[in-house]
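Worksheet: the structure to be examined is printed underneath.
Heads up, one of the protein chains got dropped from this complex, but the rest are sitting where they should.
Our next item is subunit A:
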């Protein structure tokens, strides 16, 4: 079984309109122009794993209120095993308005979700017993209000004590603390911070310094997004740069989740793990999402067609 963790889920609602104008009522009559789907980093990867044919994939985290139950139904419809702690407060709704002409994209991100201490305690207990069948845990995304930033550190420690492999995608303080529990693979993201481990990220040297520091603090392998590239830090200290060639990006949403899925899918399927090959698979999956108007992966054949357009070069550091 694959376990993914999503602590701060959301119902994502996308409205497509001809022209997004302020102070104007919009009417949507075509269901193609209205998309509602369950969002949250770990969950998108979970859906990807199902598309790739994995039998049992669970998503652990919090859901809240009646909207939480609706969210859970949407997750179950994807054949994901839901494993949620039910909270009193309602989960988030993110609204995206997409205008066609001119092309505009307006996002209203909801950060009102709050989790009580008792629910956090229950999550820890549930997590402990729910990972017994999993070899790999993917922890990804933000932390809701009410949850201490050491939550990932605690979850990773539980997983590592049970001999599980942990892949972490996090940012800010949660990332910093999580490193103390020695996750196997770390990929930071920059949604709210322009810093990694409190270091400003401006040029490539800053990114390299941050990657090295993440490894120094406990991660075995690190991948850092660097514009449209990735900087790869292998466990032996080597640093590489993965670059896509001749691409046309039409969508960012879901690409980092696809990257995580592609990387882990390769890791699950091979007996002879090669860090660079795992990143090529991840990069191909991310590229396929970025060039298509899709959030979820469909199958390996689709994204493996992008493998030829990825280049990896070793950096002299």
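Quick note on the criterion: a residue touches a chain if its C-beta (ideal position, glycine included) is under 8 Å from a C-beta of that chain, and two chains touch if they have at least 3 such contacts; residues count from 1.
The working rule: contacts and distances are computed from a predicted model.
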Out of "Na+/H+ antiporter subunit D", "FMN-binding domain-containing protein", "CBS domain protein" or "Chromate transporter", what name does the UniProt record list for the absent chain?
"CBS domain protein"
Using the definition of touch stated at the top, determine which of A:21, A:110 or A:133 touches the missing chain.
A:133
Would you mind spotting which of A:45, A:58, A:142 or A:171 touches the chain that isn't drawn?
A:58
Note that subunit A touches the absent chain at residues 56, 58, 69, 72, 76-77, 79-84, 86-88, 122, 126, 128-130, 132-133
